[in-house]
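One structure coming up, written as C-alpha coordinates, with questions to follow.
Shown here: the complex without one of its protein chains, the others still in place.
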(Lines give C-alpha, C1' and ligand atoms only; values in the text may rest on other atoms or scores of the structure.)
Protein backbone atom coordinates (compact mmCIF):
# COMPACT_ATOMS: atom_id res chain seq x y z
CA UNK A 1 0.00 0.00 0.00
CA UNK A 2 1.25 3.47 -0.74
CA UNK A 3 2.01 6.27 1.64
CA UNK A 4 -1.01 8.07 3.14
CA UNK A 5 -1.83 11.46 1.69
CA UNK A 6 -3.25 12.91 4.85
CA UNK A 7 -2.87 11.64 8.36
CA UNK A 8 -4.70 12.86 11.41
CA UNK A 9 -3.13 12.15 14.78
CA UNK A 10 -5.08 12.61 18.01
CA UNK A 11 -7.35 15.32 16.72
CA UNK A 12 -9.42 17.03 19.35
CA UNK A 13 -11.91 19.79 18.80
CA UNK A 14 -14.05 21.68 21.23
CA UNK A 15 -16.80 24.00 20.10
CA UNK A 16 -18.47 26.40 22.53
CA UNK A 17 -17.07 24.35 25.44
CA UNK A 18 -18.60 21.17 24.00
CA UNK A 19 -16.20 18.41 23.07
CA UNK A 20 -16.95 17.34 19.50
CA UNK A 21 -14.32 14.64 19.16
CA UNK A 22 -11.03 13.65 20.70
CA UNK A 23 -8.30 11.07 20.17
CA UNK A 24 -9.35 10.93 16.56
CA UNK A 25 -6.66 9.39 14.37
CA UNK A 26 -6.92 8.12 10.82
CA UNK A 27 -5.08 7.99 7.51
CA UNK A 28 -6.37 8.86 4.09
CA UNK A 29 -4.71 6.66 1.50
CA UNK A 30 -4.66 7.24 -2.24
CA UNK A 31 -7.30 5.19 -4.01
CA UNK A 32 -9.86 5.23 -1.23
CA UNK A 33 -13.28 6.70 -0.56
CA UNK A 34 -13.92 7.51 3.09
CA UNK A 35 -17.27 8.51 4.51
CA UNK A 36 -17.50 10.56 7.69
CA UNK A 37 -20.55 9.38 9.60
CA UNK A 38 -22.41 10.51 12.67
CA UNK A 39 -25.68 12.12 13.74
CA UNK A 40 -26.28 15.85 13.36
CA UNK A 41 -24.08 18.06 15.49
CA UNK A 42 -21.28 15.56 15.96
CA UNK A 43 -18.79 17.64 14.05
CA UNK A 44 -18.72 16.15 10.55
CA UNK A 45 -18.56 19.54 8.87
CA UNK A 46 -16.14 20.82 11.49
CA UNK A 47 -13.84 17.85 10.86
CA UNK A 48 -13.89 18.48 7.12
CA UNK A 49 -13.19 22.18 7.61
CA UNK A 50 -10.28 21.28 9.89
CA UNK A 51 -8.90 18.89 7.29
CA UNK A 52 -9.36 21.48 4.55
CA UNK A 53 -7.43 24.07 6.54
CA UNK A 54 -10.32 26.44 7.16
CA UNK A 55 -10.70 25.80 10.86
CA UNK A 56 -7.62 25.81 13.03
CA UNK A 57 -9.31 25.68 16.42
CA UNK A 58 -8.21 22.12 17.15
CA UNK A 59 -5.37 20.32 18.81
CA UNK A 60 -3.51 17.33 17.44
CA UNK A 61 -1.39 16.87 14.34
CA UNK A 62 -2.14 16.79 10.66
CA UNK A 63 0.44 15.27 8.38
CA UNK A 64 0.47 15.87 4.66
CA UNK A 65 2.51 13.23 2.81
CA UNK A 66 4.16 12.39 6.11
CA UNK A 67 5.20 15.90 7.09
CA UNK A 68 3.42 18.47 9.28
CA UNK A 69 0.89 20.19 7.08
CA UNK A 70 1.82 23.64 8.30
CA UNK A 71 5.26 23.19 6.68
CA UNK A 72 3.77 22.32 3.31
CA UNK A 73 0.83 24.62 3.23
CA UNK A 74 1.09 25.60 -0.41
CA UNK A 75 1.59 22.06 -1.65
CA UNK A 76 -1.34 20.96 0.48
CA UNK A 77 -3.62 23.69 -0.87
CA UNK A 78 -2.63 22.97 -4.46
CA UNK A 79 -3.42 19.31 -4.08
CA UNK A 80 -6.66 19.49 -2.16
CA UNK A 81 -10.13 20.30 -3.39
CA UNK A 82 -12.75 21.28 -0.82
CA UNK A 83 -16.42 21.73 -1.56
CA UNK A 84 -18.48 23.00 1.36
CA UNK A 85 -22.15 23.55 2.16
CA UNK A 86 -21.81 26.88 0.46
CA UNK A 87 -20.28 25.98 -2.86
CA UNK A 88 -18.77 29.33 -3.84
CA UNK A 89 -21.16 30.11 -6.66
CA UNK A 90 -21.98 33.79 -7.24
CA UNK A 91 -25.67 34.22 -8.11
CA UNK A 92 -24.92 37.20 -10.37
CA UNK A 93 -22.41 35.38 -12.53
CA UNK A 94 -23.11 32.71 -15.14
CA UNK A 95 -22.03 29.09 -14.60
CA UNK A 96 -19.18 29.57 -17.03
CA UNK A 97 -17.93 32.73 -15.30
CA UNK A 98 -18.25 31.10 -11.90
CA UNK A 99 -16.34 28.03 -12.95
CA UNK A 100 -13.68 30.12 -14.66
CA UNK A 101 -13.19 32.21 -11.52
CA UNK A 102 -12.99 29.14 -9.29
CA UNK A 103 -10.42 27.47 -11.53
CA UNK A 104 -8.43 30.67 -12.09
CA UNK A 105 -6.45 30.30 -8.88
CA UNK A 106 -5.67 26.64 -9.51
CA UNK A 107 -4.71 25.98 -13.10
CA UNK A 108 -5.19 27.19 -16.63
CA UNK A 109 -8.21 25.72 -18.35
CA UNK A 110 -9.78 26.66 -21.63
CA UNK A 111 -13.40 27.71 -21.85
CA UNK A 112 -14.05 24.62 -23.97
CA UNK A 113 -12.97 22.39 -21.12
CA UNK A 114 -15.19 24.35 -18.75
CA UNK A 115 -18.17 24.10 -21.09
CA UNK A 116 -17.63 20.37 -21.43
CA UNK A 117 -17.53 20.02 -17.66
CA UNK A 118 -20.77 21.97 -17.36
CA UNK A 119 -22.34 19.81 -20.07
CA UNK A 120 -21.15 16.78 -18.14
CA UNK A 121 -23.24 17.84 -15.17
CA UNK A 122 -26.30 18.40 -17.33
CA UNK A 123 -25.96 22.15 -17.63
CA UNK A 124 -25.49 22.30 -21.40
CA UNK A 125 -27.36 25.33 -22.66
CA UNK A 126 -27.21 27.10 -19.29
CA UNK A 127 -23.62 28.32 -19.61
CA UNK A 128 -24.65 31.94 -20.02
CA UNK A 129 -27.65 32.12 -17.69
CA UNK A 130 -26.97 33.97 -14.42
CA UNK A 131 -26.87 31.43 -11.62
CA UNK A 132 -29.61 33.15 -9.64
CA UNK A 133 -32.01 32.06 -12.39
CA UNK A 134 -31.02 28.42 -11.87
CA UNK A 135 -32.56 26.02 -9.38
CA UNK A 136 -30.75 25.06 -6.18
CA UNK A 137 -29.86 21.70 -7.68
CA UNK A 138 -28.50 23.31 -10.82
CA UNK A 139 -26.40 25.76 -8.79
CA UNK A 140 -25.04 22.81 -6.90
CA UNK A 141 -24.18 21.17 -10.19
CA UNK A 142 -22.13 24.18 -11.24
CA UNK A 143 -19.92 23.59 -8.23
CA UNK A 144 -19.83 19.86 -8.90
CA UNK A 145 -18.64 20.50 -12.44
CA UNK A 146 -15.30 21.20 -10.82
CA UNK A 147 -15.03 17.52 -9.94
CA UNK A 148 -15.03 16.63 -13.63
CA UNK A 149 -11.95 18.70 -14.32
CA UNK A 150 -10.26 18.66 -10.90
CA UNK A 151 -6.82 17.15 -10.79
CA UNK A 152 -6.26 17.53 -7.05
CA UNK A 153 -5.49 14.11 -5.55
CA UNK A 154 -7.46 14.78 -2.35
CA UNK A 155 -11.12 15.73 -2.40
CA UNK A 156 -12.98 16.85 0.70
CA UNK A 157 -16.68 16.96 -0.07
CA UNK A 158 -19.22 18.20 2.45
CA UNK A 159 -22.79 17.12 1.75
CA UNK A 160 -22.27 16.83 -2.00
CA UNK A 161 -25.60 15.15 -2.60
CA UNK A 162 -27.73 18.00 -1.24
CA UNK A 163 -30.41 19.12 -3.70
CA UNK A 164 -29.22 16.65 -6.37
CA UNK A 165 -31.77 14.40 -8.10
CA UNK A 166 -31.56 10.59 -8.24
CA UNK A 167 -29.80 10.51 -11.59
CA UNK A 168 -27.24 13.03 -10.42
CA UNK A 169 -26.59 11.06 -7.25
CA UNK A 170 -25.84 7.96 -9.32
CA UNK A 171 -23.47 9.91 -11.50
CA UNK A 172 -21.59 11.34 -8.51
CA UNK A 173 -21.31 7.91 -6.91
CA UNK A 174 -19.84 6.59 -10.12
CA UNK A 175 -17.47 9.54 -10.29
CA UNK A 176 -16.20 8.98 -6.76
CA UNK A 177 -15.71 5.31 -7.46
CA UNK A 178 -13.81 6.05 -10.63
CA UNK A 179 -11.75 8.64 -8.83
CA UNK A 180 -10.64 6.10 -6.26
CA UNK A 181 -9.69 3.66 -8.99
CA UNK A 182 -7.54 6.31 -10.61
CA UNK A 183 -5.68 6.71 -7.35
CA UNK A 184 -7.37 9.78 -5.90
CA UNK A 185 -8.56 9.99 -2.32
CA UNK A 186 -12.05 11.18 -1.44
CA UNK A 187 -13.50 12.11 1.93
CA UNK A 188 -17.25 12.75 2.03
CA UNK A 189 -19.88 13.62 4.57
CA UNK A 190 -23.43 12.85 3.55
CA UNK A 191 -26.81 11.96 4.90
CA UNK A 192 -27.46 10.08 1.72
CA UNK A 193 -26.95 6.34 2.15
CA UNK A 194 -23.74 6.07 0.21
CA UNK A 195 -22.56 2.52 -0.40
CA UNK A 196 -19.44 1.94 -2.41
CA UNK A 197 -17.36 -1.22 -2.47
CA UNK A 198 -14.31 -0.87 -0.24
CA UNK A 199 -15.55 2.36 1.31
CA UNK A 200 -13.92 3.34 4.60
CA UNK A 201 -15.69 4.96 7.51
CA UNK A 202 -14.86 7.52 10.15
CA UNK A 203 -17.57 7.43 12.78
CA UNK A 204 -18.12 10.48 14.93
CA UNK A 205 -20.48 10.90 17.83
CA UNK A 206 -20.63 9.88 21.45
CA UNK A 207 -18.31 12.80 22.08
CA UNK A 208 -18.20 12.21 25.83
CA UNK A 209 -14.72 12.08 27.25
CA UNK A 210 -14.08 8.57 28.55
CA UNK A 211 -10.64 8.98 30.03
CA UNK A 212 -11.50 10.78 33.24
CA UNK B 1 13.40 28.04 29.41
CA UNK B 2 10.54 26.42 27.46
CA UNK B 3 9.43 24.66 30.58
CA UNK B 4 9.17 28.00 32.30
CA UNK B 5 7.36 29.51 29.36
CA UNK B 6 4.91 26.67 29.35
CA UNK B 7 4.36 27.04 33.05
CA UNK B 8 3.79 30.74 32.62
CA UNK B 9 1.01 29.94 30.20
CA UNK B 10 -0.74 27.61 32.63
CA UNK B 11 -3.77 29.29 34.17
CA UNK B 12 -3.57 27.09 37.24
CA UNK B 13 0.02 28.08 37.97
CA UNK B 14 -0.81 31.73 37.47
CA UNK B 15 -3.81 31.45 39.75
CA UNK B 16 -1.58 30.21 42.56
CA UNK B 17 1.11 32.84 42.05
CA UNK B 18 -1.40 35.66 41.73
CA UNK B 19 -3.14 34.64 44.92
CA UNK B 20 0.19 34.80 46.74
CA UNK B 21 1.30 38.17 45.35
CA UNK B 22 -1.96 40.07 45.38
CA UNK B 23 -1.96 41.16 49.05
CA UNK B 24 1.55 42.61 48.57
CA UNK B 25 0.55 44.44 45.43
CA UNK B 26 -2.52 45.85 47.12
CA UNK B 27 -0.71 46.93 50.29
CA UNK B 28 2.30 48.52 48.59
CA UNK B 29 0.12 50.14 45.95
CA UNK B 30 -2.21 51.70 48.49
CA UNK B 31 0.71 52.85 50.60
CA UNK B 32 2.53 54.55 47.72
CA UNK B 33 -0.60 56.08 46.28
CA UNK B 34 -1.76 57.37 49.65
CA UNK B 35 1.72 58.76 50.32
CA UNK B 36 2.00 60.38 46.93
CA UNK B 37 -1.48 61.87 47.07
CA UNK B 38 -1.14 63.15 50.63
CA UNK B 39 2.18 64.74 49.78
CA UNK B 40 0.94 66.14 46.52
CA UNK B 41 -2.41 67.42 47.71
CA UNK B 42 -1.44 68.74 51.12
CA UNK B 43 2.29 69.50 51.24
CA UNK B 44 3.60 70.23 47.74
CA UNK B 45 3.85 73.95 47.02
CA UNK B 46 1.11 75.67 45.06
CA UNK B 47 1.80 76.47 41.41
CA UNK B 48 2.75 80.09 40.85
CA UNK B 49 0.46 80.34 37.87
CA UNK B 50 -2.48 78.04 38.59
CA UNK B 51 -2.55 78.09 42.37
CA UNK B 52 -4.01 74.94 43.89
CA UNK B 53 -6.03 73.77 40.91
CA UNK B 54 -2.94 72.16 39.37
CA UNK B 55 -3.00 69.58 42.16
CA UNK B 56 -5.34 67.43 40.08
CA UNK B 57 -2.27 66.32 38.11
CA UNK B 58 -1.54 63.92 40.95
CA UNK B 59 -4.59 61.99 39.75
CA UNK B 60 -4.77 63.09 36.13
CA UNK B 61 -1.21 62.23 35.12
CA UNK B 62 -1.08 58.75 36.71
CA UNK B 63 -4.40 57.71 35.14
CA UNK B 64 -3.42 59.04 31.72
CA UNK B 65 -0.02 57.40 31.99
CA UNK B 66 -1.50 54.07 32.95
CA UNK B 67 -4.27 54.20 30.36
CA UNK B 68 -1.66 54.54 27.63
CA UNK B 69 0.77 51.96 28.92
CA UNK B 70 -2.08 49.47 29.39
CA UNK B 71 -2.71 49.55 25.66
CA UNK B 72 0.97 48.83 25.02
CA UNK B 73 0.84 45.94 27.49
CA UNK B 74 -2.24 44.62 25.71
CA UNK B 75 -0.38 44.80 22.41
CA UNK B 76 2.48 42.74 23.85
CA UNK B 77 -0.04 40.20 25.12
CA UNK B 78 -1.71 40.23 21.70
CA UNK B 79 1.56 39.23 20.03
CA UNK B 80 1.91 36.39 22.53
CA UNK B 81 -1.68 35.30 21.81
CA UNK B 82 -1.16 35.24 18.07
CA UNK B 83 2.30 33.70 18.01
CA UNK B 84 2.29 31.26 20.90
CA UNK B 85 -1.45 30.96 21.50
CA UNK B 86 -0.84 31.30 25.19
CA UNK B 87 -4.14 31.25 27.06
CA UNK B 88 -2.96 33.56 29.79
CA UNK B 89 -2.10 36.35 27.34
CA UNK B 90 -5.61 36.56 26.03
CA UNK B 91 -7.02 36.35 29.55
CA UNK B 92 -4.87 39.41 30.24
CA UNK B 93 -6.21 41.35 27.24
CA UNK B 94 -9.79 40.50 28.09
CA UNK B 95 -9.32 41.42 31.75
CA UNK B 96 -7.41 44.64 31.16
CA UNK B 97 -9.36 46.25 28.29
CA UNK B 98 -12.27 47.46 30.49
CA UNK B 99 -9.78 48.73 33.09
CA UNK B 100 -8.03 50.67 30.34
CA UNK B 101 -11.33 52.14 29.25
CA UNK B 102 -12.11 53.28 32.79
CA UNK B 103 -8.66 54.79 33.29
CA UNK B 104 -8.86 56.63 29.98
CA UNK B 105 -12.23 57.97 30.99
CA UNK B 106 -10.87 59.03 34.39
CA UNK B 107 -7.98 60.87 32.78
CA UNK B 108 -10.41 62.65 30.44
CA UNK B 109 -12.71 63.47 33.32
CA UNK B 110 -9.94 64.85 35.50
CA UNK B 111 -8.63 66.72 32.47
CA UNK B 112 -12.04 68.34 32.03
CA UNK B 113 -12.24 69.21 35.72
CA UNK B 114 -8.82 70.77 35.47
CA UNK B 115 -9.78 72.59 32.31
CA UNK B 116 -12.63 74.42 34.00
CA UNK B 117 -10.52 76.68 36.25
CA UNK B 118 -7.59 76.79 33.82
CA UNK B 119 -9.31 77.53 30.53
CA UNK B 120 -12.72 78.48 31.87
CA UNK B 121 -14.37 75.67 29.97
CA UNK B 122 -14.90 71.95 30.52
CA UNK B 123 -13.61 70.83 27.19
CA UNK B 124 -10.91 72.17 24.94
CA UNK B 125 -9.84 70.43 21.75
CA UNK B 126 -6.35 70.21 23.11
CA UNK B 127 -3.99 67.71 21.46
CA UNK B 128 -3.54 65.58 24.55
CA UNK B 129 -7.22 65.47 25.44
CA UNK B 130 -8.14 64.64 21.87
CA UNK B 131 -5.58 61.84 21.70
CA UNK B 132 -6.98 60.43 24.92
CA UNK B 133 -10.48 60.62 23.51
CA UNK B 134 -9.37 58.58 20.50
CA UNK B 135 -7.69 56.12 22.85
CA UNK B 136 -11.07 55.80 24.57
CA UNK B 137 -12.60 54.89 21.20
CA UNK B 138 -9.88 52.30 20.62
CA UNK B 139 -10.57 50.67 23.98
CA UNK B 140 -14.28 50.78 23.22
CA UNK B 141 -13.71 49.01 19.91
CA UNK B 142 -11.64 46.27 21.52
CA UNK B 143 -14.30 45.61 24.15
CA UNK B 144 -17.14 45.72 21.61
CA UNK B 145 -15.41 43.22 19.32
CA UNK B 146 -14.64 40.91 22.23
CA UNK B 147 -18.28 40.94 23.31
CA UNK B 148 -19.57 40.39 19.78
CA UNK B 149 -17.74 37.13 19.11
CA UNK B 150 -19.18 34.14 20.91
CA UNK B 151 -16.38 31.69 20.43
CA UNK B 152 -13.70 32.32 23.02
CA UNK B 153 -10.66 31.39 20.93
CA UNK B 154 -11.77 33.32 17.87
CA UNK B 155 -12.58 36.32 20.03
CA UNK B 156 -9.11 36.19 21.56
CA UNK B 157 -7.37 36.14 18.20
CA UNK B 158 -9.61 38.70 16.51
CA UNK B 159 -9.13 41.07 19.44
CA UNK B 160 -5.39 40.49 19.28
CA UNK B 161 -5.34 41.53 15.61
CA UNK B 162 -7.38 44.63 16.42
CA UNK B 163 -5.13 45.60 19.33
CA UNK B 164 -2.06 45.28 17.13
CA UNK B 165 -3.61 47.36 14.36
CA UNK B 166 -4.46 49.92 17.03
CA UNK B 167 -0.97 50.00 18.48
CA UNK B 168 0.54 50.63 15.05
CA UNK B 169 -1.88 53.51 14.69
CA UNK B 170 -1.38 55.13 18.10
CA UNK B 171 1.84 56.98 17.20
CA UNK B 172 0.33 58.05 13.89
CA UNK B 173 -2.79 59.29 15.63
CA UNK B 174 -0.73 61.17 18.23
CA UNK B 175 1.43 62.76 15.58
CA UNK B 176 -1.47 63.82 13.40
CA UNK B 177 -3.49 65.15 16.33
CA UNK B 178 -0.51 67.25 17.42
CA UNK B 179 -0.13 68.58 13.91
CA UNK B 180 -3.86 69.29 13.65
CA UNK B 181 -3.65 71.13 16.94
CA UNK B 182 -0.89 73.45 15.81
CA UNK B 183 -2.78 74.03 12.57
CA UNK B 184 -6.00 75.12 14.23
CA UNK B 185 -4.95 76.77 17.44
CA UNK B 186 -2.18 79.06 18.53
CA UNK B 187 -0.01 77.37 21.16
CA UNK B 188 -2.18 77.38 24.25
CA UNK B 189 -1.23 76.68 27.79
CA UNK B 190 -0.12 73.06 27.89
CA UNK B 191 -1.21 70.61 30.55
CA UNK B 192 1.70 69.11 32.50
CA UNK B 193 4.65 71.35 31.91
CA UNK B 194 7.16 68.86 33.20
CA UNK B 195 10.58 70.50 32.86
CA UNK B 196 9.66 73.44 35.05
CA UNK B 197 8.29 71.24 37.77
CA UNK B 198 10.18 71.46 41.06
CA UNK B 199 11.25 68.36 42.98
CA UNK B 200 8.50 68.84 45.56
CA UNK B 201 6.00 68.33 42.79
CA UNK B 202 7.42 65.52 40.72
CA UNK B 203 8.45 63.22 43.56
CA UNK B 204 4.88 62.85 44.87
CA UNK B 205 3.77 62.52 41.26
CA UNK B 206 6.20 59.67 40.73
CA UNK B 207 4.95 58.02 43.93
CA UNK B 208 1.34 58.21 42.75
CA UNK B 209 2.26 56.78 39.37
CA UNK B 210 4.11 53.87 40.97
CA UNK B 211 1.32 53.31 43.46
CA UNK B 212 -1.29 53.26 40.73
CA UNK B 213 0.80 50.82 38.72
CA UNK B 214 0.90 48.44 41.66
CA UNK B 215 -2.82 48.83 42.25
CA UNK B 216 -3.39 48.17 38.58
CA UNK B 217 -1.31 45.00 38.95
CA UNK B 218 -3.55 43.93 41.79
CA UNK B 219 -6.72 44.70 39.84
CA UNK B 220 -5.43 42.92 36.75
CA UNK B 221 -4.62 39.82 38.82
CA UNK B 222 -8.07 39.92 40.38
CA UNK B 223 -9.85 40.20 37.05
CA UNK B 224 -7.63 37.57 35.46
CA UNK B 225 -8.33 35.17 38.31
CA UNK B 226 -12.06 35.63 37.83
CA UNK B 227 -11.76 35.10 34.09
CA UNK B 228 -9.64 31.99 34.63
CA UNK B 229 -12.22 30.51 36.98
CA UNK B 230 -14.96 31.06 34.38
CA UNK B 231 -12.92 29.55 31.58
CA UNK B 232 -11.58 26.60 33.51
CA UNK B 233 -14.78 25.83 35.35
CA UNK B 234 -14.87 22.30 33.99
CA UNK B 235 -11.38 21.34 35.06
CA UNK B 236 -10.54 19.32 38.12
CA UNK B 237 -8.46 21.94 39.90
CA UNK B 238 -11.19 24.60 39.74
CA UNK B 239 -13.78 22.11 40.99
CA UNK B 240 -11.45 21.16 43.86
CA UNK B 241 -10.87 24.81 44.62
CA UNK B 242 -14.57 25.57 44.77
CA UNK B 243 -15.25 22.52 46.93
CA UNK B 244 -12.44 23.46 49.30
CA UNK B 245 -13.86 26.96 49.50
CA UNK B 246 -17.23 25.59 50.49
CA UNK B 247 -16.00 22.99 52.97
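Chains: A and B, in written order; residue numbering restarts at 1 for each.
Here, a contact is a pair of C-beta atoms (placed from the backbone, for glycine too) under 8 Å apart; a residue touches a chain by one contact, two chains touch by 3 or more.
Basically, contacts and distances are computed from a predicted model.
Set against the options "Cytochrome bd-I ubiquinol oxidase subunit CydA", "Carbohydrate ABC transporter membrane protein 2 (CUT1 family)", "Aspartyl/glutamyl-tRNA(Asn/Gln) amidotransferase subunit C" or "Heme exporter protein B", the UniProt name belonging to the omitted chain is "Heme exporter protein B".
Touching the chain that is not shown, out of A:34, A:80 or A:121: A:80 (per the contact rule at the top). Within subunit A, the residues in touch with the undisplayed chain are 2-3, 5, 30-31, 52-57, 65-67, 72, 74-75, 77-80, 82, 84-93, 97, 100-102, 104-108, 130, 151-153, 181-185.
Subunit B residues in contact with the hidden partner, per the touch definition given at the top, are 82, 134, 137-138, 140-141, 144-145, 148-149, 151, 154, 157-158, 161-162, 164-166, 168-169, 172-173, 175-177, 179-180, 183.
Heads up, the rule we're going with is that only the chains that are shown with their structure count from here on.
Subunit A and subunit B have CA centres that are 48 Å apart. Subunit A meets subunit B in the complex at residues 15-17, 57, 212. Against subunit A, in their complex, subunit B makes its touches with residues 150-151, 153-154, 234, 236.
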